[in-house]
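The complex is shown incomplete by one protein chain, all other protein chains being positioned as in the whole.
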Amino acid sequence: MSFNTFGKIFRFTTWGESHGLAIGCIVDGCPPNVNIKEQDIQIELDKRKPGQSKFTTQRKEDDKVQILSGVFEGKTTGTPISLIIYNKDMKSRDYETIKNKFRPGHADFTYFKKYGIRDYRGGGRQSARETASRVAAGAIAKKVLENKIGKKFKVIGAVTQLGILGCDVKKWNDKTIRKNPFFCPDKSIVNLWKKYLLSIRKSGSSCGAIIEIRARGIPVGLGAPIYSKLDMDLASAMMSINAVKGVNIGSGMNSAQLTGEQNSDEISRRGKKLKFHSNNAGGILGGISTGQEIVVSFAVKPTSSILKSRKTIDKFGKNTSISVKGRHDPCVGIRAVPVGEAMLNCVLLDHYLLNKAQCGN
Amino acid sequence: MSFNTFGKIFRFTTWGESHGLAIGCIVDGCPPNVNIKEQDIQIELDKRKPGQSKFTTQRKEDDKVQILSGVFEGKTTGTPISLIIYNKDMKSRDYETIKNKFRPGHADFTYFKKYGIRDYRGGGRQSARETASRVAAGAIAKKVLENKIGKKFKVIGAVTQLGILGCDVKKWNDKTIRKNPFFCPDKSIVNLWKKYLLSIRKSGSSCGAIIEIRARGIPVGLGAPIYSKLDMDLASAMMSINAVKGVNIGSGMNSAQLTGEQNSDEISRRGKKLKFHSNNAGGILGGISTGQEIVVSFAVKPTSSILKSRKTIDKFGKNTSISVKGRHDPCVGIRAVPVGEAMLNCVLLDHYLLNKAQCGN
Amino acid sequence: MSFNTFGKIFRFTTWGESHGLAIGCIVDGCPPNVNIKEQDIQIELDKRKPGQSKFTTQRKEDDKVQILSGVFEGKTTGTPISLIIYNKDMKSRDYETIKNKFRPGHADFTYFKKYGIRDYRGGGRQSARETASRVAAGAIAKKVLENKIGKKFKVIGAVTQLGILGCDVKKWNDKTIRKNPFFCPDKSIVNLWKKYLLSIRKSGSSCGAIIEIRARGIPVGLGAPIYSKLDMDLASAMMSINAVKGVNIGSGMNSAQLTGEQNSDEISRRGKKLKFHSNNAGGILGGISTGQEIVVSFAVKPTSSILKSRKTIDKFGKNTSISVKGRHDPCVGIRAVPVGEAMLNCVLLDHYLLNKAQCGN
Partner (left out) sequence: MSFNTFGKIFRFTTWGESHGLAIGCIVDGCPPNVNIKEQDIQIELDKRKPGQSKFTTQRKEDDKVQILSGVFEGKTTGTPISLIIYNKDMKSRDYETIKNKFRPGHADFTYFKKYGIRDYRGGGRQSARETASRVAAGAIAKKVLENKIGKKFKVIGAVTQLGILGCDVKKWNDKTIRKNPFFCPDKSIVNLWKKYLLSIRKSGSSCGAIIEIRARGIPVGLGAPIYSKLDMDLASAMMSINAVKGVNIGSGMNSAQLTGEQNSDEISRRGKKLKFHSNNAGGILGGISTGQEIVVSFAVKPTSSILKSRKTIDKFGKNTSISVKGRHDPCVGIRAVPVGEAMLNCVLLDHYLLNKAQCGN
C-alpha cells in the first residue's frame, strides 16, 4: 500500500502541494556511508527548474533543497533522509477564476469526485511540482549507484520526439543533450524544434513529447521474475509521472510488428566479452537486466492548460468553458527528462539492493 | 516487496513451473459472501487454454482448476482462496537438447546469471504457463466486481494488431471477438489474419501483436494520486505479462503527436448525464477513473522460440546456435488477451476496495 | 518493507535525529474532509513534552508542530500530511565525551556495528525524541476516529507500575490520570510514587514502568485473521517504542496461569445488549475486536543513561567505563503513555479503514 511512496527497499515518500508552504520527500532505505551533500541534489533539481528558457513556464522557483536529516558529517547514516523545498513564486490568485471549473485533461474533475474536496491552487497535489521531490530522491539514488557500481554507471535521458517532430535517435549524442533547451540528443533538429515550439506557444496551444532514458553500466541480474520484473517497475515508475500515457521498453509498441528472428537479439562471445547483436529487449529479458544498455521511453501528453477555449462543466454541474491563462509550459514533456532520469535511478538502486537481499550478489 | 504477489488489498500470489507437478495461486483479500464455483474460473481458463486452434501451441493441457480453500458452501469466506492446476502434457525431453543453451529473446541467460540455477524444462518459472494462475485470479476478481458493481460492469479484450496487420478499432464488436481464433474485434480482417499467421507459422517464424482491453461501467474515483495511480498499476500489471514490451493508456504513445486542444477531452452535461466528447485519456485523469471506458493496450513481442536458427552462447560461454523445435505459439499475443482481461479485473477490484478504505465510497 | 513507516493504509513515516535541525513525519492514507488544525496535534504533543515536572528530563523543547501539507482550509484533502517540529534545546556538547563509547543498554553498539557510522549526538535517530512524531500522527488518527466512530470512542493510557510499585488497576480513574505527573490512574498511590522516584533520581539510578492503554467504543470486527490480527499489530506497535521489552493483550503473560474456564470470557445477552462477563481477551478474539474495551499493556525498561558508572567498551574495542551526565528521565516509561496512546489510535484507524476495504463495513 503506497499512496505517496515509491520503491521496495530504497523508498521515497513525497508530500506537498503546488501552492502550499513547501514540498519535499523522505528517502528511506538508503545505504549508509555514502557521501551526499545538498549540492549533489541541487544540480539535478536545476535541470528540472522552471523558467530557464522561454520554452518552459515562467514561474520563478529557485527550488533550493535542504537536507533535514539522515546525513551526518557529509555521509548517509542509514536513517531516513528528509528533504524540503520551500515554495516561493505562488500566484494563487491566478487560480481564483477557475477554482470551480474542471479543466479538461486535468485531474480537477476526478480529484473532486473522489475526495469531495481539493486544493485548486495551481493544481494542488496534482501539480507537476511534485516531481521536484522525485528528482531530489533520484539524485541520492544516483550518488549511491555511482558509489556502488562505479564510473561506468550512467543514466541519461533526452526528448526524442517533440509533438509531430521526431529526432534521429541514431544521432544521439550525450553532450548535445545538455546544450539545448529541449534535452534534444540530435543537433541537426534543434533549430526546427525551436521554430515549431514557438509557433505552438504563440497559437496558445501545446504539444506532447516522447522521452527516452538510457542506463549504462548496469550489471546482469537486476530485477526478479513475475511481479518484481525490472521492466514492470520501470513501467510503473514512468506511468506515475504526470501526463505520461505510454511506456516502452526497448522496441516497445513497435515489437508487435517484428518477426521472431528480427526481435530476438542474438548473442555471441568474442574473447571474454559477451555481445548482443541488437537491443530490441531494451536491456531486459524475463524482467531481469541483461547487462546491455537499458532503454525506456515514454510519451507525455500535451499540456492540458491552454489558452484556447475548451468546453467543460463546473463543480455545480453547469456547462461552461475555460481558457487557462496562468504560466504554463507549452510542452511539459521537456521538463519530464530529469524526472524520468530520477525515476530510472531510483528503480535501478532499488533492484540493486533487492538483488543483494535475494541472491547476495 | 512482492516477487510473486500482485496487488495491494486484493492480492494474488502465483507459484509453479511449466514442467513441475502443478501450478496455482493464492487469492487473498477477497471480500466474503460472494458466490464462486470452480466453473466460474474454468470458463476464463478455457479462453487461455492452449491447443484450441492451429494458431496456438499444440501442448494439450485441460487446465482443470480446483479450489482448495477459502470457499465454504459456495461462498467466499474472506479467507485465502487456494487454486491448483495440475500439469499434464509435459514433454520435458523436448528441452534436453537445449538445456545448456540460452535461447535468444528468452530469460534463460538472465535467470541463470542471476540465480546460478534454473529449471530449463519448458522455461520453468519463466514460462507463460504462469499466466494461467493470473487468469484464475482474474476470474474471481470479475465475479466480485459483478457482485459489487452490477450488470453494467464489463471487461473485454481483443487483438487489434497482428504482426504488421492492424484492424480497424472503430469496427470493434464484442460478439465478433468470441467468434474467431484471434480475439479479433473486426470481422472484416479475420480472413487476412488467418492467411498471414499460417504463412508466419509455415516459415518457422513468429509475429508480435497489440492487445487492447476495455472496461465499462467503472465508477468515478478508482485510483489514487501519485504512486497509486490506476494507470500506473495498469502499466505495471500489463508489463508483468510475459513478452510485453509497451503499454498505452488511451491515446498512449500517440498522445505525443497531439496538440493540447486535440488531446484534452471536453466535458459537457445534458440533463443529468455527463458527457466526455472524446477519450484520449483512456478513462483515467490524474490516476483516477473518470467514469468513461477504461482503455489499455499493450504490445506483445513475437514468440522467441522459433525454428529459424539464431546465434547464441551456452552456459559454458561457448558460441553456438539454436533452433527451437518444441510446440510453440506462432503469436503468443493471442493467448495474452484473457491474461490482460484478468489483470485488468484484478487491478480494478483492488482499487475498488482501496477506494472503500480511503474514501468510504 | 518499512524501515521508518508504520501502518498499512493509514501510514506514517517519521524522520529526524535528536540533535538535527528538526524531526517530523508524513501521514499518508488519511481520509479526506476531516477537520484538523495544528492545535489538535499540539495538545497531544504537550502531554509528551519534556521538562514538565521534575520527574522528566530538563531538556526544554516546546515541540511546536507545523502542518506543511495535506490540509486545505482546515480540512484534510486525502493527500499526505507533512508535519515538522524544529529541535531547539540541543546541547550536543554534552555528548562529546561519550561519542566514542557505547552506552550499555543503548543502541550505540548495535547501530555502529550495523551501519559503520552513527550520529552520536543525543542518540541521533535512536533517541526517544522520534516518538514526538508518532504522537503527532496519533493525534490525526484520533481526530479521524472521533469523526468516524463518534463520541463514544476514547483511548486513554496510564502508568500502572512504577519500578517495583504497582498501582491498583481496579481504582483506575480517567480524571486522576491527567492530574498527576505520572499518568497514574490510582490516586491512592501517587504520593508514594513521588517519594520513590525522587529517591531513584537522587541515587543517580532509574527505574522501569508498566503502561496500560485502553480503547473504548471500538466496533466489533476490526482486525483480520492470521497475519493481520489486531493484537499482532498492537504488539508490533508497542514493541517498536523505544525501551519496550514486553507487551500484553488483556491478561497477557498471566493468562498462562489461568484454567480454561477462568480464561474464556463468558457471553450472555440481556435485551439487545451483549455482555461479556470478563475481559481476559483484552477485547480481541482471533485477532478481531469483540466490541469490549481493548486493553494493551507494555513494559518500559529503566532509562539506560544513568549516573552510576557502568563497564563498557569504546569503538576501538578498548575496555572503559561510563557514567552519563546529560538531562535524562529517571523513568522514561512515564512519557511513553502518550506514545502508547498514539500508537493505539494509529493501529485502530488503520484497521478501521482496512475493514472498510475488506468487508465494506
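Note that the chains are named A, B and C in the order they appear, and that numbering of residues resets to 1 at the start of each chain.
We take it that a contact is a pair of C-beta atoms (placed from the backbone, for glycine too) under 8 Å apart; a residue touches a chain by one contact, two chains touch by 3 or more.
Owing to the predicted nature of the structure, the values given are computational and were not obtained by experimental measurement.
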Touching the absent chain when the full complex is considered, from C:Lys75, C:Lys187 or C:Lys301: C:Lys301
Contact with the hidden chain (one of C:Pro80, C:Gly287 or C:Pro338): C:Gly287
Positions on chain C where the hidden chain makes contact: 1-6, 8-9, 14, 102-107, 109-111, 113-116, 125-126, 130, 161, 163-164, 200, 205-210, 220-221, 223-229, 231-236, 238-240, 242, 245-269, 274, 277, 280-282, 285-290, 299-306, 308, 310-313, 317-319, 333, 354-355, 358-359, 361
For chain A, the residues touching the chain missing from this view: 1, 9, 29, 31-32, 78-79, 224-225, 353-354, 356-360
Touch residues of chain B, complete complex, unshown partner: 1-5, 8-9, 11, 13-17, 20-24, 26, 28-29, 32-33, 68-70, 72, 75, 77-82, 84, 114-119, 124-125
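Here is the rule we go by: only the chains that are shown with their structure count from here on.
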Inter-centroid spacing, chain C versus chain A (mean Cα positions, whole Å): 39
Gap in Å, rounded to a whole number, between the CA centres of chain B and chain A: 26
Touching two or more other chains - residues of chain A: 1, 3-5, 8-9, 14, 114-116, 125
